[in-house]
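Here is the structure we will look at.
Omission of a single protein chain aside, the complex is shown with its protein chains in their original locations.
Think of it as A, B and C in the order they're written, each chain with its own count starting at 1.
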Amino acid sequence: MNELFRRLLMLPPQASSVARDVDTLHFALISVSVLGWLGVLSASIWFVVRGRRTGENGAPRGLRKFPSWLEPAVIGALLSGFVGVWLIGHAQYVHIQTPPRESLDVYVVAKQWMWSFAYEDGTASQHDLFVPARRPVRLLITSRDVVHSFFVPAFRIKQDAVPGRMTVAWFRATQPGSYPLLCTEYCGLSHSRMRGRVIALEPAHFEGWRRRFIDRDRPELSAISAGVGRARGATDDLASQGERVASERGCTRCHTIDGTPHLGPSWAGLYRSQVALQDGRRITADDAYLTRSMMDPLHELRVGFQAIMPSYLGELSAAETGALVAFIHSLERAPSAPRRAPLPYPSTTPVVVPAQRAPGKPGDSASPQLEVETIPTPATERP
Amino acid sequence: MATPVSHPVNEPESASGRALRWAFLALLVLTGLSWAGAHAPLGHLHGLFALGVAAIKALVVAFVFMELRHAGFVPRFIALLTLLFIGLMCTGIVADALWR
Amino acid sequence: MSVDEGMASQAAPRERSFWTADTSVRSWLLTRDHKRIGILFLVGTSLSLALGGLFALLLRLELLTPDRTIMGPTTYNKLFTQHGVVMVWMFMIPAIPGIFGNFMLPIMIGARDVAFPTLNLASFWVYVLGAVVTLTALAAGGVDTGWTFYVPYSATSLSAVGWTVTGVFILGISTIMSAINFIVTTHTLRVQGLGWMQLPLFVWAIYGTAIIQVVATPVLGLSLLLVGLDHGFKLGIFDPQYGGDPIFYQHLFWFYSHPAVYIMILPGFGVISEVVSSFSHNPPVSYRLIVYSTFGISFVGFLTWGHHMFVSGMSTFDAGIFGLLSMFVAIFSAIKVFAWTMTLRGGAISLTTPLLYFFGFMFLFVFGGMTGVAVASESLDVHWHDTYFVVAHFHFVMVGGTLTAFLAALHYWFPKMTGRRYPERLGIASSSLVVLGFFFTFMPQFLLGNAGMPRRYYSYPEAYQWLNVLSTGGASVLACGLLLTLSYLCVACVRGAPAGDNPWGSRCFEWRVASPPPKHNFTELPDFERGAYAYAEEGGLP
Partner (left out) sequence: MSRESAALASQAEPSPYAQPETRRAALTLAIWVFLGSETMLFAGLFALYTGYRALYGADFAHAAAFNEEWIGSLNTFVLISSSFFAAWALHAVRAGRRVMALASLCAVIALGLCFLGLKSLEYYDHLSRGIAPGQFYTFTRLPQHGARLFFTLYYFMTGLHALHVIVGLSIMAWLLHRVHRKRTTRERHVELELGALYWHLVDIVWIFLWPLLYLIR
């Protein structure tokens, strides 16, 4: 019954501990609504059919007297029905909003147009949130620029990411799998591309992922988790300062750092590369060119881009400019094409994630390889 | 037979000159009181006191200067409704700010 | 446009109608006649509807395929913003009050005009000014914030936010002018002996709407002013960089915009009450309940704004309060639906286009309303918030409710306004097209929302394509229906058969004057002592 309704209403799989309950209320409410709807409609049609018959003769039979109890009865029934729905819905809402005590904390930072995640121990990831299955995970969500919203349809949870505030959500994935993560609060140009995944691993695999990440990528930790981890004494070299400047000043709204095409040229692999200008020249994107482009962007415009960037003359301090150049420098060896395959979305069936499972056919993006080795490393590689 | 006339409206009794002068005096006294209250050691009651006095002053202005005491039901109702909605809005926002 | 010839059949010499009393262009543009202002609003809001509808069609075309179809994401974002702005502030809020409120309300209460005719004219021209300024944003590059203007995005967006918020601010002024006029007219210009509880239900609806408008619109004005200052001068009162709280903006915005939903639907309710009573030749069941629920909606509508913010991080306590109050506001609409259905009972029903639109209304609005109860229940809203489910829900209510009521009103009062009849068969055909087209446009969107497709999505996963195609197909049918309506109504304005004063056999007051009404509404005052719904008296139809 549950499965029939779920498929009929095209709901995603019920992959969190709360999904089943929420759906049950959903099914009940929709059924009652449709019944009530049909009731009202058939009553109207019945009255019309009868009214047509008498109506032709020209005389309405007039309002027949109502039983006096009908009005209060209808109002009372509606009221108690609605309040009943509210009671259940509210109880569930309180449950959804109250994280259990022993949950794993993950700091979620949204920005235009990506998600980044950081764990208490310094592990971090972008786009993909790795969590252990069957264990409650508490999300501490914030945003660096505008309002976003963290939405995992399969978990039936959603929470806004509000700049300047920390909001809280939690979930417990019932089984391992990959679940689409979407941004539901309109946040500008690439709102519909701000997608990620929640990847629930068997607890043992999750531990493995975490240990490997720390062993291999320890040097990276501080920069990635800078957004939330600054207070924890992260190292603050010039390039990571630059990364911060880039997001605070809104550079990353138009310039990507992983090679994805966007409004402005991507910074990945930009440093010291040859670029073609609209006046026909080709020049090297060295420190001087980068600085000039911030201050007078329209003067040396690259081929294939529109003249939309505002001048940052007087907006950026010398230190900020230097930090930005250092950050772009740090992306010198970043690949200049997106390294990630398009997101496998939506996954209507949860992917079972044994690490030893054979990889899918090449190009088969519907069954993502979730081998721990292929976890995308963060795009911010530095020499 | 129905005729297109309106409902008779009484010329509101105008506020007497004496009432106006008394109201003015009361407003001045209340202003002084409000100022004194701001400098008295009232602790966290400061805000309550200042706003309370302000409310009384507003009532004096509304009822005497704006002749609400002679006005009919409708203007009073509008005044009440406006206050109610301001209250609602403040309550809604403060409730969210305090308890989230 | 000449519409007078059709009425020559009447034997008694009649005063010339308001259409032909003076035919100079100036006498139209600077008219203080409430009926002509109603016609001006009809032209203005219909143009807005056409423009907003065109935007909607373009959006639906873009969504035919998962990625780029006809436009890029920047254009798409600007189009859905303009669609929302145009439809909400330039069509749905001013349409029914501006056209039919202006035209009918004074006649229905036996007044020669509204209380302040000049203010009424000003309200139309302020509307035009606001519309022009709003649309200037298009010339200035468009605005891409969504009609909700959420900060901080709207404050930092590089698009023409300034023009749009200024335009909407000006449209708000026009709304308040009209609203003050309606309130004062209803209070002071009722014909002697016409008590409050004898007013036609449409008057009540316009009156209740006007109250919401004067209370809520200034709050919108202020919030848009603050957004404009933030965008133009970085005075950010909501700017998180300076410690401001973007959520406060949402509170202010929804304090206006939730009641604004009722600003849009209440006049529709009024129309529906009139239509169902006129075509079943029955007095409305529980007149009092309908009136009380109008005021219940007007008031409780102000207490529920928080249900737009269940996932913004508000406390569970607040959410609970707002959730419960939202359930109460649903009760009032349910009462009305009950009353309308029961009004049909035992009636002598004539199945005409307005009544078909009434059924369209019941078919769509009732379902939309029930999904409203669903999204108001907190735990379900967490899943549905900002998905296509919500899009489908408010289109069912706003388009399925307000637009069908608007079309019902247009057909119902067409003979009164022009003195001519529209072709009934075409009316029936187009109403079926509209209702079916609408149903197939938005029904799939409920499912899309269930599946988790967020709103304002330029590109979407391929699995959703078939539902989107269905929706686009429905939208084209809907557009055909509306175009058909437009064309036959235009023809009927000039060529329609003479309608006579009361073609529907209605008892309501406006049908007791000539069609179209003379310039000063009454050559001689009709009998207002026999009630507007006096069907039970004297047996048969007139």
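FYI, contacts are C-beta pairs under 8 Å (C-beta built on N, C-alpha and C of every residue); 3 or more make two chains touch, one makes a residue touch a chain.
What you see is a predicted model; the values in this text were computed from it and never measured.
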{"item": "Omitted chain - touching chains that are shown", "value": "B, C"}
{"item": "Which residue of C:V219, C:V291, C:M327 or C:L448 touches the chain not shown here", "value": "C:V219"}
{"item": "Touching the absent chain when the full complex is considered, from C:R425, C:R495 or C:H520", "value": "C:H520"}
{"item": "Candidates C:G53, C:G236 or C:G313 - the one touching the absent chain", "value": "C:G236"}
{"item": "Full-complex contact with the absent chain, from C:I180, C:V311, C:V513 or C:A532", "value": "C:I180"}
{"item": "Hidden-chain contact residue, picked from the options C:L49, C:L63, C:I99 or C:V114", "value": "C:V114"}
{"item": "Absent-chain interface as seen on chain B, which is shown", "value": "1, 3-9, 14-15, 17, 20, 23-24, 27-28, 31, 34-35, 37-38, 46-47, 50-51, 53-54, 57-58, 61-62, 64-66, 71, 74-75, 78-79, 81-82, 85-86, 89-90, 92-94, 96-98"}
{"item": "Missing-chain contacts mapped onto chain C", "value": "15, 32, 106, 111-117, 176, 179-180, 183-185, 187-189, 214-219, 221-223, 226, 229-230, 233-237, 239, 242-245, 248, 251-252, 255, 520, 522-525"}
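Note that only the chains that are shown with their structure count from here on.
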{"item": "Approximate Å spacing (C-alpha centroids) for the pair chain A, chain B", "value": "49"}
{"item": "Chain C, residues touching no fewer than two other chains", "value": "245, 247, 313"}
{"item": "Chain B residues touching chain C - in the complex, by the definition given at the top", "value": "1-7, 74, 81-82, 85, 88-89, 92-93, 95-97, 99-100"}
{"item": "Touching residues on chain C, where the partner in the complex is chain B", "value": "110-112, 187-194, 215, 219, 245, 247-248, 251-252, 255, 302-303, 305-306, 313-315, 317-318, 321, 522, 525, 527-529"}
{"item": "Residues on chain A engaged by chain C in the complex (per definition of touch)", "value": "9-12, 18, 21-22, 25-26, 29-30, 33, 36-37, 40-41, 43-44, 47-48, 50-52, 54-55, 57-64, 66, 71, 74-75, 78-79, 82-83, 85-86, 88-98, 145-147, 149, 151, 153-154, 156-160, 162-165, 167-168, 180, 182-193, 250, 308, 310, 345-346, 348"}
